[in-house]
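Note that this complex is displayed minus one protein chain, with the remaining chains in position.
Showing chain A:
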């Protein structure tokens, strides 16, 4: 390579890195460095006065000995499971139904997405008011049709499902619209052909609609698992983890360890465990979207 060409290459690279540097610094300081630090912290005890102590697996041992640790995982699994039952199946059913309607689609799309635009804290405080066992909207409605009221957030038996309902209401809009977009890419002749073969409504749904939206369904399933396992705002604002720890989620416990007990080492150990679990789903999600791109 001639000197002139070499010099040009160097200037080009310098310009490119000049344009990259602001973003690079942000990634390095606020993303890459914390990732490495989080792993290290999991094996340390820190007090910010003296140098951090290496404690080996002590943080993990402390976590496993905490009964709340197991409660938190159980609750989170319950939340995720219930959220999938509602939040995964319902938007798909709604999208299939909306796709058949020839009128008012713009209105339905607008309305189902409205809650997605509200700040989660507003949604949580609003539903907390709806759940009020006395003058709350839900018990008022139940009484109006002659049914007994429920205790909603005030009983450990119903608190978690109440949180699932809030989160489903607030989030189902995006899943619905993504499915709707996927449904609109299905060529009409496929239905036509299936019908000529004598396939009824349900068989067409099962053999045309579902396979053709399989990718969107898979991606949303993984995204939803990752999102719902990180649930924080609803339990933090609405129940604080109660009653009787029935809504303590992993993230709520993590918050407690870090910002109530100031035990950042154990909190990081918990983050690492959460990452290990979520990492599997994130990895599958990345692979699924990559494959679709190529």
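Going forward, a residue touches a chain if its C-beta (ideal position, glycine included) is under 8 Å from a C-beta of that chain, and two chains touch if they have at least 3 such contacts; residues count from 1.
The definition used in the following text is that contacts and distances are computed from a predicted model.
S.K.: UniProt protein name for the omitted subunit, picking from "Multiple sugar transport system permease protein", "Protein phosphatase 2C", "5-carboxy-2-oxohept-3-enedioate decarboxylase HpaG2 subunit" or "Helix-turn-helix transcriptional regulator"?
M.R.: "Multiple sugar transport system permease protein"
S.K.: Just to verify: which one of A:68, A:84, A:161 or A:219 makes contact with the chain not shown?
M.R.: Going through A:68, A:84, A:161 or A:219 one by one, A:219 is the residue touching the chain not shown.
S.K.: On chain A, what residues meet the omitted chain?
M.R.: 12-13, 15-17, 19-20, 22-24, 26-27, 29-35, 37-38, 41, 96-104, 107-115, 117-122, 124-126, 128-130, 134-135, 137, 140, 143-144, 169, 174, 177-178, 181-186, 188-189, 191-192, 195, 201, 204-205, 208-209, 212-213, 215-216, 219-220, 226, 229-230, 232-233, 236-237, 251, 254-255, 258-259, 264, 267-268, 271-272, 274-275, 278-279, 282-283, 286, 289, 292-293
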